Structures are given as structure tokens and as C-alpha cells.
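So, chain A:
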Amino acid sequence: MLGTGILKGMVETAKNFAGSYHDPERLTTVEYPEQRIAPKENARQFPMLIHDTEDPMKGLRCVACQICEKECPPQCIYIVKSKDKRADYKGQMQFYPATFDIDISVCMSCQICVEVCPFESIKMDTEFELSNTDRFGGLLIHKEQLAKSNEHYRKIHPADAAASDAVLAAEVAKAQAKAKADAEAKAAKAAAEAKAKADAAVAGTVPAPATSTAPQPTSPPAAPAA
Partner candidate 1 sequence: MTPLSGYLLVSALLFCIGLAGALTRRNAIMVLIGIELMLNAANLNFIAFWRFSEHPETQTGLMFALFSIAIAAAEAAVGLALIITIYRHFRTANVDKVEAMKG
Partner candidate 2 sequence: MTLSFAILAGLTVGSAVAAMSLRNLVHCALGLVLTFAGLAGLYLQLNAEFVGFTQILVYVGAVAILIVFAILLTRGTEPANEPAAVSPWAGLPVAVLAFLAMAAAVLASPVGKRLAAPVPEVSVKTLGQKLMTDYVLPLEVLALLLTAAMLGAVIIAMKDKEDLQ
Partner candidate 3 sequence: MTLQDLTQAMGKPTFQRKAEVIGIGREGELLEVAMGPQHPSTHGVFRMDVVLDGETIVKLKPVFGYLHRNHEKIAENTSYLASMPYTDRLDYFCSLTNNWAYALSVEKLAGLQVPERAEYIRLITAELTRLLNHTCLAGFLLQDMGALGTPLMYAFREREKILDLIESLTGARMMCNYMRFGGCRCDLPPGWVDAAKKVVAEYSKFLDEFETLLSGNEILMARTQGVGKLSAELAVSAGVTGPMLRASGVDYDLRKVDAYGIYARYPFRIPLGTHGDVYDRYMVRMLEMRESLKILEPALKDIPEGPVVDPKAKLRGFRPKPGEAYGRIEGPKGELGFYLISDGSPNPYRYRVRPPSLINLTVLEDMCLGQTVADAIVSLGSVDIVLGEVDR
């Protein structure tokens, strides 16, 4: 019968009209600035740099290895390596980024920098309200703005943060074990040397003095167990 399809459609729209008042399945939108949908745990918006200490600039995990800069598909990361070195969380002396800029007008939130980073340093933030009236400077995010604490990371991505902390803890443990082993080896070596020296003294020869080159950790590792 001509017209029945149209009538059926009208009944359907009427159902939806009524449903939008009582059925949350139908009215799926929220009124944005007042109501917000909680971000998904996996959500990613723009990168951030994780730091472990109170002073964000001192505790950045980033060692300016520039892998992310190279791998970034749209080339939106810009890093200048520092001239000097400082100790990282493991206690090794490392470079740190003198400049670390991300142009979020170019960034496409692909997360490749996160994946290629070997230092668990760059992670994805869920902040998305980054609009700015200054389209050149305002969208260029410097390391001061990029630096976020590990607590923040744990809050937004608990599972990932736990995994990342575990990796770091393992590395720290490994580094400590290595340091311990080194120290032991050194001690043993020193003992041996002392012994040798004694022997030499006994023998009457003077060996070259052993110099310590192993760096000492200046800051304690800041990777607590998850």
C-alpha cells in the first residue's frame, strides 16, 4: 500500500522523539562544559614528559636521546641536547634536554614517540582543551608545560603507569645489582690490588695506582615499586 513505509517511518521518529526524553540509550549527548564524559583509560591526546622529583626540570626522565624526534611521523618534536650531563634515575650520568618542544598544531597524537622511547620518559596526556589564540607561539609547548609528574601519569593511565614503573624498577634493580656487582668486583679488585700491592711491596715493585672511574649516584633512584 502506498504510504505505509512513510507512516512506519513517522512512527519510528515519533518513538525516538519520545524516547529522547526518558531513554538514555537514545539521548546520548551530554552538555559539554558542564557535563563531561570521563576519559577512557587508554585515551591519548598529546605527549607529556614524565618527571620524578619535585622540581620538574631536574627530574625529567628524558635523556635527550632524540629517538622520538627522529621517529615522529610529522616531525613535531624539537630537542636540543644539553651540554652537560646529570645523573638520571638510575644514577647514570646522562644528557638532558636543554630544549624540548612539541608543536601540537602539528602533532597527530599517534603515540609513536611513546612506543619508541626507551626511557619511559614521554607519555600521552589526556588533556585536550588546549585551544589558544596564538596560533604560532601558543601551540608550541615547551618542556616546562610538557613536564608532568609521575603521579599525574598514574592517575590518568593507572595500568600503563604500573607497567612503566615496573620496567623502571626492574632497570633500577638491574642497575643497582650491577653497581653492587661492580662495587663488589671493585672491592675484590681493590682487595686483589691491595694484595698485589702488598705482594709487590714484598716484591719491591710499584704498580700504577688504580683510579676509580665509576660514577657515584648523586640522586637516589625515584622509581618506587608499583
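A word on the picks: all candidates are chains of the complex that A comes from, given by their letters.
The working rule: contacts are C-beta pairs under 8 Å (C-beta built on N, C-alpha and C of every residue); 3 or more make two chains touch, one makes a residue touch a chain; residues count from 1.
Model, not experiment: these values are computed from the prediction.
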Worksheet entry | chain A in this complex - touching candidate among 1, 2 or 3 | 3
Response to the item:
Contacts from chain A onto candidate 3 in the complex sit at residues 2-6, 8-9, 11-13, 16, 26, 28, 40-44, 67, 71-73, 108-112, 115-116, 124, 159
